[in-house]
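Removed from the display is one protein chain of the complex; every other protein chain stays in position.
By written order: A, B and C. Residues from 1 in each chain.
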């Protein structure tokens, strides 16, 4: 944490995610956002730490819990908010919603809502890069629940066998909906699972943004150097229910409270205060900046028109001619 | 090999398989047998060795390369041959053919022709035994090619997680059709793959019937004692093409010839001769016995009627009322 | 005086009551699937069952659709009566090999030796803004497969009873519960029992046209019939209930009487179950038809998230009413 500016940048990013999501939850209750809404609150250090290791030309394949990755990679909050409102100015013109953000500029290939479904796609992007001698990489995010799926296995094997430049980022928040890791995996050390394919694998405390940044950077460096895949497990926790429908019968309030002690934003804030890199005034300023960004996003989303119903059948097949 | 009678029994079983399959190949060329025909020639020590470890009440789930398992478990050669002829007296009334033998008495649950497709079924049989407190086990046979499938991964995990009494028997003949193991797996030590799930795993020389018997017995003992799964890799080789359609472009004649030096029947015969347990006269007698069995099977198959075409739509749904 | 004994229930509670009864009735029955236990079921259909019947009989599985479905097949072969829950039909694509290549074929391949008494339940359909990977209606696909039976409960009684019927069946039965119907409230008989699935139900009799539907769409058909009756058009409404086998007798009987039919089916139009029903009417009642059969299906797009687009993609009461008017006016 030698560079105060960078440290504040990390803090700012985490704050943006947190506030965006808190606002989203509010707007869900207000029925402005509908469908499924999966919040990332508690896991912010993962998305922010990992993003530091990525270059602009790298690709990201994420899950339905992708708001944070989209935002931190550069998708404007306006675009995200309008999408969740189902509006025309949303990143997918309202067709995707919370679970399906896509973006060309930041190379965000979803927003995939089938657990494990993004892994083969990410490996394919890696194969395309390999065949085209590109030096970029693909970051593939998935929850620890995805590890039980057959596609995890198939993709790990192929990624190593064919030496594909993919960062397999496992966001281990200990639960897949209501299923605790130890009730779904015979081997709960996920790095060992990945290593069994001959994949380089590491785990990191996902509540510490600096630790995530360091581990992700090392992994990304390895991938770029060796043109080979890497598995990184970030051990984290979601503070909120799985989605807005979850009664959370499967874990105790105490467990959640204990983890909240390790809130990645609060602990990092304390560190920043301790190091004198942040004070109340700057914090206030940051909070205001973030609040303004999100307020603007909401205003934008409200004002954005709906996609005309006549356009319903667009984008089933391409309109542009094959290049 | 202290018990000569048992040793001769093993030899006899291997011979029955070999001769049955040689005859099948002949009958295929004569167009009496059609569809796909996958021969086990070269791999006989595996089926015979493993069968020694199984009790009559145990179940077997096999692949399309299942003639040997069916025969050695006790399905009559007549029944097998008639099935391959597509006749009414075949074990499946001609509906299954070479790839789909089933039998209630010997608890043979296929003959599954989808690679990997039998693994979940076997685990389910194991679960049923566990829930009913049965002490029997299920032996699940599959080729090393199946290991790349997602279902292998899912099944290994569940079998260990739920401690299911299943013997996962990997018949590693080094090729999946034309794909050599090292071109399909990043980790070619298959026991390590199984062990990564916390499964007890061992490998054995699949060309040595006594070694297979010993390893399988140990595995079966473990499964019965601990009510937990076990993985056993038998390293073997198929001397024939994958099926009757395979031009074998992917491996050299020399490689095949080298392996043929290790023919499980020839080497075991030599051992038996060396030990004085077998001589030309007894061998002759055995060969005649086997030849008679197979000749009888062919005659039986030839004579068996065809299933009436009017019965085509039987067995799509059950005829018996639910018990 | 039987009305007071009826009890108030939701479709969700009816499903749960069926599961409860099944677990209580038969030791061999167990429920297996993702989050059926500790979470209480992703649609809360199995809430409380883990506590009552324990983890051996209410089994939470890892995210391994293909394998736990295949294990259902194996467990059925091994003497149990498994109920496999796949959260929604969308995820069942991962288990399709087991369902089509194993469950549906074992009996035939084995020449009648091995039947597979397996029940698979899943939620289906759109209308909840869950977008293109969570809103499919693929039950029509399953109805294409010989060896399977396919049920689609549209009423509380069927939501509860069909599960018990399915468990009595020696062969694999798939039950598609319409996700939008879970909160639907209604009355339920206090007597819990299996229901006959031999016949489709004529829910409302009429003489001018037949509206043939199932699942969530049935209620749209009923809404349309209501509206049409105000215009003097008297629609008969049929709840198919079983999608495989289809009850040709009831369908054709109705169409021969009304001489006009509209099929309402949330599946995409091309290759829908509605197409099959239209083809059967063509084959069996062509000479009795006064107008070509119409289909009201989902527009052929992956389901969009935005509410106005999603509703535009789904069958609606208004489109049924308009089709009915067209038919009756043209040939009235």
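Note that in this section contacts are C-beta pairs under 8 Å (C-beta built on N, C-alpha and C of every residue); 3 or more make two chains touch, one makes a residue touch a chain.
Remember, predicted model here, so these are calculated numbers, not experimental data.
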> If you put the missing chain back into the full complex, which of the shown chains would it touch?
Replying inline: A, B, C
> Among the options A:150, A:178, A:198 or A:264, which residue touches the chain absent from this view?
Replying inline: A:150
>> Of the residues B:104, B:266, B:292 or B:312, I need the one that contacts the missing chain.
In response: B:312
> Which parts of chain A are in contact with the chain that was left out?
Replying inline: 59, 61, 90-96, 100, 102-104, 109-112, 114, 117, 119-129, 131-132, 138, 150-151, 154-155, 157-158, 161, 314-323
>> Take the complete complex as the reference. Which residues in chain C touch the chain that isn't displayed?
In response: 66, 90-91, 93-94, 96-97, 100-101, 104-105, 108-109, 131-133, 136, 140-141, 143-147, 244, 246, 267-268, 270-276, 278-279, 281-283, 286-287, 289, 291-295, 300-302, 304
> Please identify, in ascending order, the residues of chain B that touch the omitted chain?
Replying inline: 34-36, 86-87, 92, 94-100, 112-117, 145-146, 148-150, 176-180, 183-185, 246-247, 249-250, 306-307, 309, 312-313, 316
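Going forward, only the chains that are shown with their structure count from here on.
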> By CA centroid distance, what chain is farthest from chain A?
Replying inline: B
>> Using mean CA coordinates as chain centres, what's the gap between chain A and chain C in Å?
In response: 36
>> Roughly how far is chain A from chain B, centre to centre by C-alpha average, rounded to an integer in Å?
In response: 47
>> Need the CA-centroid distance for the pair chain B / chain C, whole Å please.
In response: 41
> Touching two or more other chains, which residues of chain A qualify?
Replying inline: 148-150, 183-185
> In chain C, what residues contact two or more other chains?
Replying inline: 61-62, 64, 66-67
